[in-house]
Structure formats: C-alpha cells, structure tokens
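A single protein chain has been omitted; all remaining protein chains appear in their positions.
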Amino acid sequence: MSETGDIADLYSMTLRDLARDPAHKGRPEAFDATARGDNPMCGDRVDIYVTLDGDRIREARHVARGCEICQASASLLAELVPGRTQAEAHALGQRAGEIAKSGAGNDTTDELHRLSIFAVVHKFPSRVKCVTLAWNALDAALSGVKETSSE
Amino acid sequence: MSETGDIADLYSMTLRDLARDPAHKGRPEAFDATARGDNPMCGDRVDIYVTLDGDRIREARHVARGCEICQASASLLAELVPGRTQAEAHALGQRAGEIAKSGAGNDTTDELHRLSIFAVVHKFPSRVKCVTLAWNALDAALSGVKETSSE
Amino acid sequence: MDTIISPLFDVTRIRQDFPILSTKVHGKPLTFLDSGASAQKPRAVIEAMTRSMETAYANVHRGAYHLSEAATESYEAARIATQRFLGATEPEEIVFTSNSTAAINFVAHSYGRGVLQPGQFVLTSEMEHHANMVPWQMLRDANIGIGLRYVRVTERGELDLEDLAAKLADGKVGLVALTHMSNVLGTVTPAAQIARMAHEAGAKVLFDGSQAAVHRHVDVTAIDADFYVFTAHKLYGPTGIGVLYGKRKLLDAMPPFLGGGDMIESVTLERTTYAAAPARFEAGTPPIIEAVGLHAAIDYVTNIGMGAIEAHERALVDHAMAVLPGVEGLTLLGGAQDRGGVFAFALDGVHPHDLSTFLDRHGIAVRAGRHCAEPLHTRFGVEGGTTRASFGLYTTPEEIDLLAAKLTEARRFFA
Partner (left out) sequence: MDTIISPLFDVTRIRQDFPILSTKVHGKPLTFLDSGASAQKPRAVIEAMTRSMETAYANVHRGAYHLSEAATESYEAARIATQRFLGATEPEEIVFTSNSTAAINFVAHSYGRGVLQPGQFVLTSEMEHHANMVPWQMLRDANIGIGLRYVRVTERGELDLEDLAAKLADGKVGLVALTHMSNVLGTVTPAAQIARMAHEAGAKVLFDGSQAAVHRHVDVTAIDADFYVFTAHKLYGPTGIGVLYGKRKLLDAMPPFLGGGDMIESVTLERTTYAAAPARFEAGTPPIIEAVGLHAAIDYVTNIGMGAIEAHERALVDHAMAVLPGVEGLTLLGGAQDRGGVFAFALDGVHPHDLSTFLDRHGIAVRAGRHCAEPLHTRFGVEGGTTRASFGLYTTPEEIDLLAAKLTEARRFFA
C-alpha cells in the first residue's frame, strides 16, 4: 500500500462527509441526558446530547472540538443510535472500538457496515481514541455521568 | 602486584597491631568532650573521648565497633593527637583522609610517616571511610557536636 | 557435584547469557554472590534496551506518529507482561515507578494519607528492609493520627504469626505492610495466610516482593494481595524502574502522589482533575527504555520458567545449608523453614568489612553491613552488621564451595 494511499484510505470521502455533516451537530434546545468526553492529551472534546423515548434513544446530537476522525465518529454515532436502548448503544460503541483497534470490519448488517469506515484506523494506533471518545461520552450520558475521558 | 600481596599490604602488621592495641581503647572515667561517628551503611561506630589541657588535647581514647582499618585509624588518632590544638588535629585528620584516598604518603615528618600505613587503602576505595570515621568523630567532639557520619 | 542440577536447567549455558559473568576481578573469575542487592543483566535485556534506543524511541502516549506509537506500544506491552508475570487481573493495576522504594512511598502517601483514617495503624515488622519501614515511620510522624505497629520476628527468623494475630485483634490496623521474603534472613513469609488474616481483621495488605518475585512464581490474585511491589534491577532488569501492583478498586480510590504531565485529565489555573489509574500515578516521562528492559527480563525468566528457577535455587539453598555450617566460627542469621537463597552470617573474629575485602581479592562479591535492615540486625544482636551471600539463577554450587573455602582461609588470615 502506498503511503499516500494510506492517508487517503483513512480520510475517505465517507469519513470526511460525516465529519462535516451538519445534520447531527449542535446543542439541541431540549435534551434528557448529556455528557462530555475529553481527551486530555490532544485536547479533543465532544459533548453528546441525547433525548429519550422511554428506554430508547430518540435523538442524539454532538458538539465536537476535535479532529476529523473524532467528528466523523460523533456524527456516525448520532446517525446510528436512535431507536436503540442503552445496552444496544453501548454494544455498538464497543464494536466501533474493536473495529478501530483491530481492523476487523467484515460485519454484514447495515449499521455495522457503516462502522467499517473505521477499520483503517487500526493502522494508525494513536488515532483509535479519536473514534471512541464520542462513544464513551454517550455511555457516560446514558448512565448519568457528566464527564469522561478517552485516556 | 599479586592479589595476596594486596591483602597482606592492606592488613600490614603495623595496622593489625594498632587495631588491637589496648593502650588507646576504652571509655575514660573523666573527659572533656566526646562524639560518636556512625557509618550507616556498614554499621561501624566509633566513640571518641578527649581530655583537654587549655586549648590543646591532653589525651584521646576510643571505643570502636568496626573493622580493623577503622580500629587502627582510631588508635593512631589517639596516639597522634595529644599536644595538638583543634586546628592541628583537624589538619591531621584531613591529611589522613587524603592519604587514604589518593595513596600519596611520602611525607617526611614522623607523624605523617605513621599515617602512611593508610596509603594502600586507596586501592580499596570503599574502605576510605573506615579511615576517616574516627577523625570525623574527633572533629565533631572538638566542635561540640554529638554525632557525625562518614556517609 | 555437577553444575547441571536439573536437566531443565543448564546453568552453564545460562551463565553465557550474562556478559559480565565471564569478566575477571583482580585476576580471578568473578564469583558474584550479591544478586540480592542487584542482579546482573542477561544479553537479552541489554539488547532490548539498545534496540529500543536505536530503532523505536520517542516519548510515549502523546505522539500521533510512528516512533511514538511504537514506543507507546512497547511501554504498554511491558505493562501487560508485568500484569501476567504477577497474575494481576488487568494491566491498569500495574503502575510503573522508579523502584520498590518509590512504590512503597506511593502507597504510604496516596493510600496512607489519602485513605487511612486517624486512629488507624499500619502494621509492619522488625524484619523489613528500610524501604518498607521508613515510609511508615514518616507517615506515623506526620501527625495525622496514624500509628505504627511491628510484628515480632522469632529466633528462627520467621514472622511471629501469633503476634501478628494479636496486633490485628483490635481491628484498628488499616494496612499490613510486610515483606514477602527477607533480604537478610532469606525467610519467605506465608503471604496467602497473612492476607487472609489481614482481611479478616478488616485490613488491606501490601507485600514487599523485591526479593520474592525474583525467586519464585508470584500470583497476586492467588495470594489476594491488595498491593504488591518489586524492582526490576533485582529481576535481571535495568535500574530506574519498579512496579506497584494495586487492586483496581483501591487505585481508583487513591489520590495522586506526584503531579505533572500525563497524570492529568484537565488543567486550568484554578483546578486540575486527574486521569484514571495507572496514568494518575505516572507523572512525567516514564522509564520508557527501562520498561522495555523489564519486559525483556520478564520474558527471560519466564522462558527459563519461574518453577525451574525456584527449583535451582532450592538446590543451591540445600547445598549452602550443607556446606556453610561446616565453616568453623560461622554463625548463620535465622533458619526459617521456607527460605530463599540469601544467607547473612557472622564469622567469628573477622569483621564483615574486612571479610568482604578479603573475599573480593579472590573474585568473590558479597555484601557487608546491615543490608538496609538495621532494626533486624539489632534484633539479632549483630548491630555491627553481617556478611551476606545471595544467589541468582546463574549461581552454581561450586561458587558456594569456593565461598566456604575462602571463609575458612579468611578466618586463618585474620586470626
């Protein structure tokens, strides 16, 4: 694999579109739970806001100060979690982390297929945290914690 | 130099006689100053007792719990310091330390000649402290300090 | 006796792994019997450190570039290797410090001041290395209401377990801090039993494994230790790195000790929040190269097998117990049933320092003094110190025979 290829693989069109996608960004006026994820080493910060529908997530939005991977991950999260329970969302986050860490991304379901844009991250070990930060914040929000960290 | 020679050089007859010499040992009934020298690493301990005659030392005695070099040094101290002032005794102690450290022992005066039995100690660097402990204690006694250490 | 004690353990071949063992001292082959103070380093450790500096060095944790990623990976791999070596549940339970002393001081500060309550006691023993005594004295003397108790040591050099039980009985002991193996007597303490007694009395337990971890397989989970410390340089690894194991729950509840980079979560001028363990306890640039060396040392002893090492050392201890008491004028300190390869002794009429110099001229390295265990020497009435021979995995029975012969010669020489 050429190294330019590498970089282009990481910053795929899909990822960059997700990173910029305004659809899931911004602090909503009302929400049921929120938490902040901080990566003290690099300064990345993600605020996740969730509205609930019984025990299911109705909507998720984020305000992210972070790199493109971090932003893309937060957007994908906001896209994927509506309709899921806390446990299901947590499992999805775990899966996102595994994919980023190991590169294993040959899942067949649709959502998991979406997550596979992070498979290439395993070739950039210091960037795995950029994928998981938003998911950690979601976990924290859903369990009532106010802050979390990806360190 | 053969290594047996080395050992025999260090533990010369003169040194070993001095180490055993009872003439300068034991706590006197009366004394004007005393101090204890401790080497925390090896456990050596020397108590020096001094009687004074105006600003000159009349007599010095020691109680040493230590190796042969430490004992010999304390005995030689007790032999050499009577009649000297604090400053003279200190200078002699400094000289003893230098001789033990560097091996330079070609002094011509008689007392300094006696100190030259410690010249061989410079080949045994970890033993230099054994020579200086008693002299440190003497310094401490004469300046009113109670304890000192060769570390 | 043949140098190959066990078919599993070819000591002749093992000695070739240690470059220093083929050097000469005063024209004599080196007989290194001071591994208890610090062990020699196998080529695998030296080469791992060299390789890290030549091919994969950068500061860890904060770099998004290849060398920093590589260094971080090696550093964290060392943590995982240490976790496995100690049988810990998670890598996060392993904190790298600079040595055992620092590790115990960490606990004395962070747990002692941060978690123990006024009116509680720390229980240590007369048998400890100063590293496991002075920090507790400093805690006692900090005037925050924490007391200090000592477990007595029997004539045989074992912990007096009845005394231990008695001193735990009032439930006021918050932390038991005991050695897992004495660096003077060689005594191995019954760690699992001690932990059980401590826990029943509501206390946590720290083991100083500086000696034990070198000589036997240690499993902190099986022992149920709350804290366990050891130091790499005695385990054939480099200086500059030690290990603090702490149960996750305990570490999470402890305030940090040293402040600086890498241990924070966020810093403002007014307020700082701290990272989770182990980062919270690893302020500043950690011993990166040394962690690689420790990892190589762990791999080295694990490949030989801690069981095989223990068996080899047991055979050496048996041999020493057969040979040393035959030296006229020699008195061994202690005589515990369960003991490792450390022998402190007095030789009648010969001062330890003089003896050590004499042996050195025959190439034999032993230690003279009080071995950082002054109260223990006082306990046994040898305030002036002892001479200590301690074994490593490269020690041979012939070296013990040579020691015995030279002890006899020394006695004649100094007579």
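We call the chains A, B and C, going by the order they appear; numbering starts again at 1 in every chain.
To be clear about the criterion, a contact is a pair of C-beta atoms (placed from the backbone, for glycine too) under 8 Å apart; a residue touches a chain by one contact, two chains touch by 3 or more.
What you see is a predicted model, and the numbers here were worked out from it, not measured in a lab.
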Sole residue of C:P190, C:G261, C:G305 or C:G335 that reaches the chain not shown, by the stated touch rule: C:G261
Touch criterion as defined above, residue of C:V11, C:A198 or C:A283 at the omitted chain: C:A283
Which residue of C:I241, C:M254, C:V382 or C:L407 touches the chain not shown here: C:I241
Residues belonging to subunit B that touch the chain removed from view: 38, 40-42, 124-127, 149, 151
Residue numbers in subunit C that touch the chain omitted from display: 19-20, 23, 25-26, 30, 32, 34, 37-38, 40-41, 45-46, 49-50, 53-55, 57-59, 62-68, 98-102, 104-105, 108, 126, 129-131, 133-135, 137-138, 150, 231, 233, 238-242, 256, 258-264, 266-269, 271-272, 283-290, 353, 356-357, 359-360, 364-369, 371-372, 374-375, 378
Residue numbers in subunit A that touch the chain omitted from display: 3-4, 6-7, 10-11, 40-45, 65-70, 124, 126-127, 130
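FYI, only the chains that are shown with their structure count from here on.
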Centre-to-centre distance between subunit C and subunit B (centres being mean Cα positions), rounded to whole Å: 37
Intercentroid distance (Cα basis), subunit B paired with subunit A, Å: 75
Contacts with 2+ other chains: residues of subunit A: none
